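A protein chain is absent from this complex, but the other protein chains hold their places.
We just call them A, B, C, D and E in the order they show up, numbering each chain from 1.
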Amino acid sequence: MATLGMVEYEDANAEVRAVYDDIMRTRKTDWINNFWKALAHDPATLKRTWESIRQIMAAGALDALTKELIYVAVSATNQCGYCIASHTASARKAGMTDEMFAELMAVVGMANETNRLASGYQVEIDEKFRT
Amino acid sequence: MATLGMVEYEDANAEVRAVYDDIMRTRKTDWINNFWKALAHDPATLKRTWESIRQIMAAGALDALTKELIYVAVSATNQCGYCIASHTASARKAGMTDEMFAELMAVVGMANETNRLASGYQVEIDEKFRT
Amino acid sequence: MATLGMVEYEDANAEVRAVYDDIMRTRKTDWINNFWKALAHDPATLKRTWESIRQIMAAGALDALTKELIYVAVSATNQCGYCIASHTASARKAGMTDEMFAELMAVVGMANETNRLASGYQVEIDEKFRT
Amino acid sequence: MATLGMVEYEDANAEVRAVYDDIMRTRKTDWINNFWKALAHDPATLKRTWESIRQIMAAGALDALTKELIYVAVSATNQCGYCIASHTASARKAGMTDEMFAELMAVVGMANETNRLASGYQVEIDEKFRT
Amino acid sequence: MATLGMVEYEDANAEVRAVYDDIMRTRKTDWINNFWKALAHDPATLKRTWESIRQIMAAGALDALTKELIYVAVSATNQCGYCIASHTASARKAGMTDEMFAELMAVVGMANETNRLASGYQVEIDEKFRT
Partner (left out) sequence: MATLGMVEYEDANAEVRAVYDDIMRTRKTDWINNFWKALAHDPATLKRTWESIRQIMAAGALDALTKELIYVAVSATNQCGYCIASHTASARKAGMTDEMFAELMAVVGMANETNRLASGYQVEIDEKFRT
């Protein structure tokens, strides 16, 4: 089989269950989404990835909603279907309204356009942006 | 010559100058960065791109700083050197602190990582994210 | 119709059949996967692509398994669903274990993360890497 | 050294020289650009890549200029600096005017924008496009 | 819900209907594809995107078919499933034959290959391409 299947809670070992428990506690939810169930085949990566995510996505100088918007922006740019679906859901849970989503998409679209105009026209970086 | 060079204000026609003037007025600045000077070879694209940017980047449901952060996130994901330099400068002007920049980069990096884990593990979208 | 459909062996002309036969002989298998059946609408591209693949993927200074791992790494980075599925299967056939797959994904994820950190922080290439 | 340097004609072996000669003859030019001089460290890849390029880029159902425009479109999308520079030069040699270049860039920019809008909005493929 | 659903003509407000009408008139068709029905949740983006597309995709120095080919080239490079399906259909409507499609794909594939060879070999831009 090409894929490895999902590791359900009842089939998980203690190390994996500890991560699942922490995900549900941190996110105040009672289920685990497929991303983590797939990663659970590699408990070391599961643990490292979750702990990184928990640390990075916590509110800091940027609030949790802003971070979720950035996550969606990257995922849409990379055309990752799973990530767009899951992080759009997370962003909504964190407070993203329809208006915010629409503006987010408009910025993501425009940035992807001007990125290619800048490259295609071989624009050199202005001195003022270097110093 | 592969590239077309920059159209300076003094060499620009009236249509291009009108856009340059609007850029400087809107951004409260007295210079035009190379991106626009390159696009000015195609006044229709210059005008359309600037008017789209002005409309999209104005504060709305998302504030101007959040929009600049999203712009940097896309540009870093696409590895566009010019766009990273220019929009990091814009984001700082809009209020991005060093702490915000650091958190922005951490989210962008992590999202790019998990995008590939989701794809590589061939994770299917959860039903809860579809409905 | 947007797509062209698959060219099955019984419907293929002599030129296409010769490629199909060589694919099955080289890969010690009795079926042709959809990628080749789609390309067969353009026999010149089918032949050139297969001959390039056969030459490139043969064991050389790098063994066949290492080459398949690299193929999966590129496909996951590009988020190509078909390619991830087909080359993950090829890599398993060439000897990739679950442990190897997990480590492969971890490296791919991390490389995609640090690629953006390097770009986003506008890191200059060290002199030692240039000389 | 990280890079391998360029293989100049006078230092090239007979196999590499034969490719260089064919490049100059086909392109009606008297010099070899750096891309080929770098690839020449691997004569098998040099030969295979050149022969593929020569076959693919020759006028067929699409003329040579259209093919160069497509090459620039891909290179700008991928943000490949070398490829943008070299294929913009090739496209100009094949007849691309400033007006054509401006329209090419406009299409490339817009396509990159709508690609992300389509993904970000999770738009499903219309039945009419499937059948 | 992660996605917003499609805005059908009968449920659309006057502003959205005006855009839908213009799309059908311009394209000489009697239906609206899902891309626009999704964007219609944000009438400002719907209008701006459609007007940009209409302006950019109209025949100019490049004819309409060439522009559609370029659009498919970008979409295939970005691996955008929706965009590949919809613009392949548009290109066929504009006159793309099976032979043209095959040559388009061959160029797109080769450009994506040489883009990475140029980057991976760290090839420097030739002086002749700069001046």
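As a working rule, a contact is a pair of C-beta atoms (placed from the backbone, for glycine too) under 8 Å apart; a residue touches a chain by one contact, two chains touch by 3 or more.
None of the values given here were measured: they were computed from a predicted structure.
If you put the hidden chain back, the residue from E:Asn34, E:Thr49 or E:Gln79 that touches it is E:Gln79. By the touch rule set out above, subunit C reaches the unshown chain at residues 2-4, 31, 33-35, 38-39, 45, 49, 52-53, 56-57, 60-62, 66-67, 69-71, 73-75, 77-78, 80-83, 85-89, 97, 99-100, 102-104, 106-108, 110-115, 117-119, 121-126, 128-130. Not every partner is drawn; the one left out touches subunit A at residues 1-2, 44, 48, 52, 55, 129-131. Mapped onto subunit E, contacts with the missing chain fall at residues 72, 76-77, 79, 81, 84-85, 88, 104-105, 108-110, 112-117, 119-122.
One rule holds for everything that comes next: only the chains that are shown with their structure count from here on.
Two chain pairs, B-D and B-C, are weighed by contacting C-beta pairs, with B-C ahead. Separating the CA-averaged centres of subunit A and subunit D is a span of 34 Å.
The geometric centre of subunit A is 20 Å away from that of subunit B, both derived from CA atoms. Each of residues 2, 52, 77, 79, 81, 85, 88-89, 102, 104-106, 108-110, 112-115, 117, 119, 121-122, 129-130 in subunit D touches at least two other chains. With chains as nodes and touching pairs as edges, the resulting graph is complete, every pair of chains being joined.
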